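Here's a slice of the assembly, chains where they normally sit.
Chain lettering (A, B and C) follows the sequence in which the chains are written, and residue indices restart at 1 in each chain.
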Amino acid sequence: MAPLEDGPREKCGVFGIWGLPGAAAVTYRGLTALQHRGQESAGITVLRDGRLSTLKGMGLLSHVFSSWNPEELLGESAIGHVRYSTTGRSEPQNAQPLVFRLPAGPLALAHNGNIVNAARLRRRLEDQGAIFQTGTDTEIVAHLMARSKAPSARVALEEALAEVQGAYALLLLTPHALLAARDPHGIRPLQLGVLEGRPVLASESCAFDAVGAQTVRDVAPGEVLEIGAGGVTSGGARGAREAFCLFEYIYFARPDSVVDGRSVYAVRKELGRRLAKAAPVEADVVVGAPEASIPAALGYAEASGLPFELGLIKNRYLGRTFIQPSQALREEAVRLKLNPVRDVVAGRRVVLVDDSIVRGTTAMQLVRMLREAGATEVHLRVTAPPYRHPCFYGIDTSVAEELVARGGVEEVLRAVGADSLAYLPLEEVAEATGHAGRLCDACFTGRYPIPVAGGTGKFELEAQP
Amino acid sequence: MAPLEDGPREKCGVFGIWGLPGAAAVTYRGLTALQHRGQESAGITVLRDGRLSTLKGMGLLSHVFSSWNPEELLGESAIGHVRYSTTGRSEPQNAQPLVFRLPAGPLALAHNGNIVNAARLRRRLEDQGAIFQTGTDTEIVAHLMARSKAPSARVALEEALAEVQGAYALLLLTPHALLAARDPHGIRPLQLGVLEGRPVLASESCAFDAVGAQTVRDVAPGEVLEIGAGGVTSGGARGAREAFCLFEYIYFARPDSVVDGRSVYAVRKELGRRLAKAAPVEADVVVGAPEASIPAALGYAEASGLPFELGLIKNRYLGRTFIQPSQALREEAVRLKLNPVRDVVAGRRVVLVDDSIVRGTTAMQLVRMLREAGATEVHLRVTAPPYRHPCFYGIDTSVAEELVARGGVEEVLRAVGADSLAYLPLEEVAEATGHAGRLCDACFTGRYPIPVAGGTGKFELEAQP
Amino acid sequence: MAPLEDGPREKCGVFGIWGLPGAAAVTYRGLTALQHRGQESAGITVLRDGRLSTLKGMGLLSHVFSSWNPEELLGESAIGHVRYSTTGRSEPQNAQPLVFRLPAGPLALAHNGNIVNAARLRRRLEDQGAIFQTGTDTEIVAHLMARSKAPSARVALEEALAEVQGAYALLLLTPHALLAARDPHGIRPLQLGVLEGRPVLASESCAFDAVGAQTVRDVAPGEVLEIGAGGVTSGGARGAREAFCLFEYIYFARPDSVVDGRSVYAVRKELGRRLAKAAPVEADVVVGAPEASIPAALGYAEASGLPFELGLIKNRYLGRTFIQPSQALREEAVRLKLNPVRDVVAGRRVVLVDDSIVRGTTAMQLVRMLREAGATEVHLRVTAPPYRHPCFYGIDTSVAEELVARGGVEEVLRAVGADSLAYLPLEEVAEATGHAGRLCDACFTGRYPIPVAGGTGKFELEAQP
């Protein structure tokens, strides 16, 4: 349900390719498939004749590249980025890839994730005279590398990552290599593929499908890949406990992606089936909140024997520019974005399957909308436990106090106005993913795999880029 | 399936409101819900203190109004338009509403449809010295009105429409009135609604839902409405045979709309049910071509007892700018736009439900895509008869020779590479709409309700704006 | 002195060429030399393969063509236009060349001047059903031609001009010919030249110098030229009394131009010499108001024996965007535009030579500025008589009441604060031009060569485009 104001938000998507003519065009297509991971800014850096050229800007890919000039972006290697700011302010200079002129040569960076000790590292670097160009935590990696005396960009990167704590999927492009790094717990996803014999990298496998590439494997937690004239070399510091982000399965990733070995569509359908068993209800029709919850609603319908219908129609042309911050406008935005099919819900008892409840405002509006369209009962079924703790690893959530789920079921029920409400327990969720024991579930449990400054009770929200 | 290159394309959507402060903002929201009817240009004309102000441009509404300046568009009455050119060339000066300075005062027009005797009327007017500003047939109405000596804009409009032959839903705004007109056969849809006691008009009811208005009734075929200080007055020349456009139900209209009294969603589901009975097949799963064919696929699944799955995922961020005219790029565009869910189709016999086959290229690519994802069989089921005759009433289709469906079933089957192919017979389609005998089915039968110059065999394609 | 707010303003400059590859580039260069005649909008229409392409926009030529695309403007014939609106409002749709789609083919028009019976003609045309696209009087010519049944554009133009009263230099481009027309009195200038054997046309000879062309002759008053495959053919209705605009010599034209046979520089210097004899004064230095009055100041110095100095320096980078309409800002604008050289004027008695006084505000500021820089006396000498009557032939002046010169010398002297003030008598001005008896001096005498509706006392300002 989350593309509205109510859901948690993933920050970014990355894509990279080494050694294929038309690299920028391939990267453009790959990023198109990752656009759901960020719509605030987009950019591509391409390598040609030892020079890096970057085209980036605010808005959707199709907007940034609307006057696409192939002359400017010729080259055989490229990295690209789509971004969703987790802070309120969105600033043009934060658009990625970031490019730096180091004495060793130019360096481009594209980053998905969050560095939790960013503020501390930045303060230390500034005390040493560093001048920061952006407000991103990504830039810290460049400054750490600029100070390195290491003989290669890859060693400099490994040295830098030794100081960095957080969740990240990083792509770096230099005149000599494409580097890729995934954080030690594997919180943020990153995969290696192959296209016409050349290596490609992407946040999700749907980007490989879009360019006609095949998935090779997930980049391992803690792994650093160096891709260059000598092929693909693996390094880095592995061995930490895996902690794959649960929300990639529940909501973030595209259903046609396979993430860390599991089909996202299959996981979501299984969540719906388990939810039907865990929280059955007498009703006439099952409706999913578009678009992320449709597979779960199909699973719920299948396991419950109730018919599934497309009861809410999404307007796929809704521009982002019109959405404005006030509450009144946000409610209006929901009505522009979603419309119930009267014929489907009028006079019926509706099971509404959704993936998460954060502030609760969207759920409240959907319930009201279904009732106005004639639903006699609305039963809200959520494919995740209550979302109670903020994420520090690359997802935007409000400060803890705002999270409606911190209240009990009764309180939330009153807030959203449904006839009943049920969550899927965490163990069920974990088992549905097939990764039980290897997941980051901090947003549900408060158990953070990477320590956050000041503890989880009174946290310090560092360097929010 | 049609937003790709392969489907027939509807030209426009219109919205209007009279007498409510914030009319432009309401119109913007209404047009947002009609954006599926045209993405090439958008515009709004607003009336304030006897003056008309227009903001329009190329691209999506959200793009045209990205630097929305409320100061410029204050007013209590407005009309708006979204446009999809049916000609290859898209020219900025053709963006609507068109505005003319007549001696009697300014006049704004927004038009959905096609005037079939446009070339002849234009030639006659030019012989009389008229200078045309645009290539649209809409401008003919303004020139006819400019020559009228009628005492009011409404009478001038009725005089003008007496000379015009074609399919249209027209909105006109003057300093004194909002006029609405629907063609004598009712080919193009147009509805009257009410918002806070004030009249609103729209091509489809989903636009009323988006602004919180209630539907009052469809504008009758041949009716002319005058809305002004004296309320709503009905006139015009009624009595011709109704001929509602079948394609509005099959593909164009949004499923959450009610058009001429029928729920589009319900009609599509019924089409699917009838298709399952008319053309059953032994298979494992039913998949609909997103997004228009999902309801029909649900109907097919329901009637056949086979499970429905969301087997094709659509990328809703695909920009239009990247799509380019060559065949290679069009194929690539399909891969960017749609991606199969391997987990759903691998190792299975798939029923693919689609709404129409025009050139056949998209169907061919979907079939190939499903096979590559592991489908063992693909059975194509189409919710309409073969599409064999060009539309002259506001839908863009290729010249007759290009229509693949003009070939027999075997020929089409070979072209698209499916294991089997079946169409839904016209009588079944007509009955599913509940309007049998009151439909325009010219594209299937060649029986044109309005005579086209030169007959249907060797037609003259006049003034295609 | 006039580019500030205080002077009369000429409306436009035109340039045309027939039959030379690179016609658009030649026209661009020619218009560059005519930019002093209009800085509000600029445009070029070029003919290629029977089609007219137009590139035009608001602002200086260099701005409009900043992203010059030679591909779009290839062709061997072209006309161009620079425009200075005489009305307060400047509207993009009024930028010229205006292009019309007539049944006989496309037509482009570029016009310098003013049609005095424009309002009446427009009203008549609108009564016949004509719809006007712009607020320009130029469009009337197109509508009159559109109604003609004449066999050629040239005959249609002559028919149209028979109905038109006013001052004009007109260029028209069709797929078959370049037409040029000058009003019967020759009020507005227009010249014929030759470049590499092909005919060129321009408002002033400095445009021929800029492109390397040679002047052939002035287009005769009332003459219509048709330039096409058959060479240059002369027609039109000649014989009216010549009435060349005096202000072209006094202020409008560039000093390096020759207009109707007289060097503008030589005329201005002679004006200064005659002024020195007619209105001598004891002083130390002669200063001219930049830039138009520098030659006159040199003439004054020569005849008086006083030294000439460049006492006022003009900032040639002053953008137009910053100038805003309030009085305070206009005064500030003068200070940004002109600065006295203290070293030249401090402790000296200054003769300030200017070309005209309209509202008097600029003169007042120059006098104050010179005093602040230390001038002990400032004697204002004007190379024209008092400017007392509005111009209806293409020059923008305020309504008669605003013209400070309507007051007597004493009143003006008080207003501008000079120590003395003298004008050059009309006979002297006329003799200096060498065209005595063949001039339009209506702005000084109120004797209008073309009758203006309602007479000159209570005039009706028609259709001021």
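Quick note on the criterion: a residue touches a chain if its C-beta (ideal position, glycine included) is under 8 Å from a C-beta of that chain, and two chains touch if they have at least 3 such contacts.
It should be emphasised that the depicted structure is a prediction, and the values quoted were computed from it without experimental measurement.
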| item | value |
| --- | --- |
| Per this structure file, total copies of the shared sequence (3 shown) | 4 |
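The criterion applied here is as follows: only the chains that are shown with their structure count from here on.
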| item | value |
| --- | --- |
| Arrangement of touching chains [line / ring / star / complete / other] | line |
| Centre distance in Å when subunit A and subunit C are each reduced to the mean of their C-alpha atoms | 63 |
| Euclidean distance of C-alpha centroids - subunit A vs subunit B, Å | 35 |
| Multi-partner residues of subunit C (each touching 2 or more other chains) | none |
| Touch list for subunit B against partner subunit C, complex | 100-103, 123, 126-133, 142-143, 146-147 |
| Subunit A-touching residues of subunit B, taken from the complex the two chains share | 28-29, 32-33, 35-36, 39, 60-63, 65-66, 68, 206, 209-210, 212, 254-256, 258, 263, 265-266, 291, 294-295, 298, 302, 307-310, 313, 315-322, 332, 335-336, 339-344 |
